[in-house]
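Here the structure comes first, spelled out in structure tokens, and everything after it is commentary.
Missing here: one protein chain of the complex. Every other protein chain is in place.
Entry: subunit A
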Amino acid sequence: MSEPILRIEGLTKVYPGGLKALDGVDLEIRKGEIFALLGPNGAGKTTLIGAVCGIVRVTGGSIHAFGQDMAHHWRSARRRIGLVPQEMGFDMFETVERGVAYSRGLFGLGPDPARIEEVLRSLSLWDKRKEQIRALSGGMKRRVLIAKALAHDPELLFLDEPTAGVDVELRRDMWRQIDRLRDQGVTVILTTHYIEEAEEMADRVGVIDKGRLLLVDDKDAIMARMGRTEAHFRLAAPLSAVPDALCAYPLHLEDGGRTLTYRGGDGSGKGKAEIAAVAQALAKADIAYTGLDQKESSLEDIFVDLVEQTKGVPA
């Protein structure tokens, strides 16, 4: 396998006051992949990104980017890394065009109006280029952050919670952007606490909690291991036992037999298919139901599972 684009070893960050935000994180990122760092708020995602990008000073461990130790070659490495932060931070009175051109210069590249135009157009910001950033909507501001990060053509791009607090349309839009970056060969590391985002975008997923990387694997493998679909059939009449015709499925009764609950699937659509099959089987067996709720397991559920699994393994 070729040299990883980013290699993190034993990365530790203890904040003054004793909070251990990163606890011996080891991680390798492959060139050209989309990697999702999944974890709840306060898990250490932003700290990890900050450590690579030079915003957080680490307590211990090492970071190699593009095969070079960042402690010594930070200048050349940072030139090739882009960061889209979670919090919006701008000079609000600056125009979009100037702000993006400034970012390019700051990273040591000469002016290139054609490239800036390309970046602005790809983010639908071209019409807004003369406007002050403060005049833009929240979604547009977020695009400016991305434009600023892309202005110096980074090979490795960090997106910290790119879709936190944005509407559905913008989220889809962001996903398309990331797809486009993948096509251009940019390696993307994004953090998220939406499992569907990781599912939609990532090639590989790392799950982080309390500063420790709990697992890193191909997305499909993780979804197969941990993805769950849940469905509740509200029955017209209570049942005393799961009918024999349905015993092939992971079903059980709740709520005094008035609710038939399905929990299963592998995060890749198997759950939905099985629920459809259960519904047909219920109809065939003449068991009426008055309502159906269905949901994919949340990250929260997956965490609980994961932490329990981790605990279950003897050290």
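As a working rule, contacts are C-beta pairs under 8 Å (C-beta built on N, C-alpha and C of every residue); 3 or more make two chains touch, one makes a residue touch a chain; residues count from 1.
Methods note: contacts and distances are computed from a predicted model.
Peer 1: Write down which listed name, "Transport permease protein", "Carrier domain-containing protein", "Diol dehydratase reactivase alpha subunit" or "Carbon-monoxide dehydrogenase medium subunit", is the UniProt protein name of the chain that is not shown.
Peer 2: Missing chain, UniProt protein name: "Transport permease protein".
Peer 1: Could you tell which one of A:76, A:137, A:280 or A:309 touches the chain left off the display?
Peer 2: A:76
Peer 1: Which of these, A:45, A:129 or A:148, touches the one chain of the complex that we don't see?
Peer 2: A:148
Peer 1: Since one chain has been left out of the picture, which residues of subunit A touch it in the full complex?
Peer 2: Its contact residues with the unshown chain are 15, 50, 53-57, 74-76, 78-79, 81, 83, 85, 87-94, 98, 102-110, 148.
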